[in-house]
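The block underneath contains the structure these notes are about, expressed in structure tokens.
Other chains of the complex are left out, but the ones given are in their true place.
Chain naming follows the written order as A, B, C and D, and within any one chain the residues start at number 1.
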Amino acid sequence: MQWGSLAEFFAMGGYGLYVWPSFGVTALCMGGEVFAVWRRHAAAAGSRDES
Amino acid sequence: MFQTVALSGSRGERQLFSDVSVTVKPGTLLAVVGENGSGKTSFLRMLCGLLSPDGGAILWQGKDIRQLKELYSAQLTYVGHLNGIKDELTPVENLTVSASLAGDESSGAIVQKALEAVGLVRPVHRLPTRVLSQGQKRRVSLARLWLSTRPLWLLDEPFASLDAAATSYLTQRLHAHLNNGGMVVVATHQEIAIPTDSIQHLRLTR
Amino acid sequence: MSGTGINWFKYSSPQALYPLAGRMIPWFAALALGLIGVGLYVGFFVAPTDVTQGDAYRIIFVHVPAAWMSMFLYVIMAIWAGLGLGLNARPSFMMAQAIAPTGAMFTFLALFTGSMWGKPTWGAWWVWDARLTSELILLFQYIGIILLRSSIDDLRRADRASAVLALVGVINVPIIYFSVRWWNTLHQGASVSITAAPTMAGTMVTAMLVMMFGFWMYSIAVTLARMRCVIVERERHPSWGKQASMPDAVEAR
Amino acid sequence: MSQPSMSEALRGVIRRDLLLAMRHRSDVAMSVFFVVIVASLFPLGVGPESAVLRVIASGVLWVTALLACLLSLGRLFTADYLDGVLEQTLLIPQPLAVLVVGKVFSHWVISGLPVVLLSPLLGLQFGLSGDSLWVLTLSLLLGTPTLSMIGAIGAALTLGLRGSGLLVALLVLPLFIPVLIFGAGAVTNSLAGIGSEANLSLLGACFLFSFAFAPWATAVALRIALE
């Protein structure tokens, strides 16, 4: 393990500003997609039940 | 009262009609008849003010419609050859928008009633108009007459592609309008079931 | 064109698929979570800092899997589309429909993470490099397919029109790749090239591969889930046909 | 007698057009992607050197905005003409020029606004930075409504004529040229470090001028087209 401290970990050797957005946006997109699909399913199935 | 005075009109190099003077009194219907291409549509568009006459004048309550402009537009409802509805909108949306643009009431209930009056059933109200059949589209267009409070109606072949049921709905509606003191001008190839004392015919020839 | 003996595909299959997909999703989702978790751990805590690029290289752990999935998913989507056209099979069209948004998302992610990587290494957010350009065009193709589908509200036409487009597009992808590559290299010397990546340490490759499999499992899971949405929506908007209700669908929820 | 007020009629027209656009939300998305794609074509044709790209950036983006406006002009009146809605619009008891303003506004929201919002991103692709990016956006914000306004005249004049897509381009492009020159000039000046206020105020003047005359000319052209 090459990280001395948490701060060092977040700094990513000075490239934190590039690394973390990459991972962040990836996580956001994937999480968002899962959420969107879940909502879509709930909406579709819900309206089917009432009809 | 609505009058044409020595009206004449032409399209391209053809003189379609000349010296037409008719008077439409409140409570009466003017049926414009004639062969294909005799100039019925052109005559009606002239009455709307969409086409300018070659000579003569059109008078509304004794005043020339070229002077009245928007004041005259506010008196009439025109249903043309073309339906004047948006294919992508549903019948309800189409009717709501056009009623509100005309300044008529356009609440959901009233629009719904108008659509039912022309014989369109509920599920059809919410489809895009594009998928409707020819006759159903025509009915949507005609439903505007159930919302209109204007005194003068100008209708171009309203019965085309309507079935028997729709034809009778429309005839009844025209009847009611005339009884209210309205005026109607219709271009048509069909007989209209209206008492003879409230109808007069204008025959255009080719 | 329709109704010639393949009714099994047309009608019974979606009903069988719905619960089947429902049973498969948890497994793939779990696999995806596990693999991505392991990949992230190895990527951040085991793999060493790169000699030339420093820690910026760690973007590779999302960038390459995303880029790879973006192309892979396009091909899979086109295969389903082709099957749909050939067999007139609705489930195939539905698979194609379910894949497109995920593919577009990974394409976007490849572009985004790529330009995040580009700034520190090349000094620019964007250069007109061959691979970047062809990835951008791939995004356009995905978007074209999604928009074409959403502009058509007759489902039958939507299915088949977007399938034709997907197939035409899949022919275009390799052509674009080579044309763009050639265009670029002829113009200027390889001043920027991402193939010149440093030989990577074994743990780096491991992390990248694990992440790649994780993304793959994720794609399967999310595609199946979207497929279930599509099934339900089409049943509700049944331009797909007058079929019996789906009893097991409710229970599987 | 029932008669809608002017603002009611205006709102009605805008509402229908935006409703139509929202019917397929993809319509608006389309303008956006069109701009992105066309802007990306140029580097593919011209080559990837960033020095060259930066020089041509303002020209390319402005021409793109202009084409996006042009391509969507067909939608402005043609559909209404074919389905008879335009005929009905002419019969609405309000000055036609006011209704035209409503239609032009919806057109701008659908075709011009997306370009404005996207321009910073596209500028980045072409290597613009900081100040020039903002000047680019501002110039587009001031210029695109003028384009829609002028375009409406051309669209009305060519209504119902064959091949009117190209004809309208012919009529309208020469009128677009001043806007293009001031707009692209603003960016070029800011790149060169010269102030771009003069160009921007000229753009503003163009807008006011077209706002005063274009709706009226369009209304006249529409009446002629429907005779």
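Observations
FYI, a contact is a pair of C-beta atoms (placed from the backbone, for glycine too) under 8 Å apart; a residue touches a chain by one contact, two chains touch by 3 or more.
Predicted model only: the values in this text are computed from it and were never measured.
Although each kind of chain is drawn only once, the file as a whole records copy numbers of A x1, B x2, C x1, D x2.
Simple rule for what comes next: only the chains that are shown with their structure count from here on.
Separating the CA-averaged centres of subunit A and subunit C is a span of 17 Å. Work out the mean CA point of subunit B and of subunit D, and you get 36 Å between them. Mean C-alpha positions place subunit B and subunit C at a centre distance of 55 Å. Residue positions of subunit C touching 2 or more other chains: none.
The multi-chain contact residues of subunit B, meaning those touching 2 or more other chains, are 128. The part of subunit B that touches subunit D in the complex is made up of residues 48-52, 70-71, 73-76, 78, 80-89, 93, 97-98, 100-104, 128, 149-150. Chain contact summary for the complex, subunit D toward subunit B: residues 1-4, 8-9, 12-13, 15-16, 19-20, 23-24, 79, 82-85, 87-95, 226-227. Taken together, the subunit A residues at the contact with subunit C in this complex read 1-3, 9, 12-15, 18-19, 21-23, 25-26, 29-30, 33-34, 37-38, 40-41, 44-45, 47-49, 51.
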